[in-house]
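Excluded from the complex is one protein chain; the other protein chains are retained at their positions.
On to chain A.
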Amino acid sequence: MPDETPDTTANQAPLRPEAEVLAEARRRSRRSFIGLGLAGLAGLGGWKWLISQPEDDGIPRPLRKVLDANGRLSHAYYKQTRLAPEFARSRARTPRKNGTYGLKSELDPATWRMRVQGYGTSNVQEFTLADVQAMPKVEMVTELKCIEGWSVVVHWAGARFSDFLAKYPLATRSGQPLDPRNPPADLAPYAGIVTPDGKYYVGLDMDTVLHPQTLLCYEMNGKPLTPEHGAPLRLVTPLKYGIKHLKRIGTIAFTDTRPKDLWAEMGYDWDSGH
């Protein structure tokens, strides 16, 4: 600029002596590097503390607490009206079997019964497959998502769990019939489902049980379930990972506390919800 005088230093703070600058640089460097080192050690210490905490079902207790808090948070956000996407039937495939927990004993389809214990009672009611099939048949083509990370589109058919509980009011303390859209106050908070041999068991929150896409399922891809896929009756819910899709339902019970869950005991998230 033409009107600018060469000496613009008048408006500026004078430069500091170099020795002073370098001394400050050394002081600040030392302080900052020691600070970063200490922060690193503190982080390492925190990590050591974390992994040394007593385990709660396979993972350190603080981690378990955060997983449970995540579960409560997603529950607060959960809405019954949000549905898992459905797909064209032509995309349906047969899922991997992925394990035989709870399926190893012999099963006689003729004598099989689903045993359901009423909430707050010791009364157990037994149901045949025909009882379940007598309810409205619901078909859906949804994505089965395995906790391992793969997923597959499957065409399921069965009765809505909520229809079953509306017809057989076993999940309320008073034994009142149940409207899934307007659940009564005395509804059980949890349901536990166990295979006949007791070797595989899952716990479900009631929101999931009453979701319109949660099925007591007896058909897969248009055919009755095969034994390795959970004949005669299995649970299907796109609201949860595959680990909760219990095959070969034996007993259902309604509880006030979280029912035990096989995979949660092995370090997985109890909620495992989508």
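We take it that a residue touches a chain if its C-beta (ideal position, glycine included) is under 8 Å from a C-beta of that chain, and two chains touch if they have at least 3 such contacts; residues count from 1.
Operating definition for what follows: contacts and distances are computed from a predicted model.
*Asks:* Given the options "4Fe-4S dicluster domain-containing protein", "Sarcosine oxidase subunit alpha family protein", "Cytochrome b/b6 domain-containing protein" or "Sugar ABC transporter permease", which would UniProt use as the protein name of the unshown chain?
*Replies:* In UniProt, the chain excluded from the picture bears the name "Cytochrome b/b6 domain-containing protein".
*Asks:* Out of A:128, A:151 or A:251, point to the residue that touches the absent chain in the complete complex.
*Replies:* A:151
*Asks:* For chain A, which residues lie in contact with the unshown chain of the complex?
*Replies:* The list for chain A reads 1, 4, 6, 8-9, 11-13, 15-16, 18, 21-22, 24-25, 28-29, 31-33, 36, 39-40, 43, 58-59, 62-64, 66-67, 70, 74, 77-79, 82-85, 143, 145-151, 238-239, 263, 266-269, 273-274.
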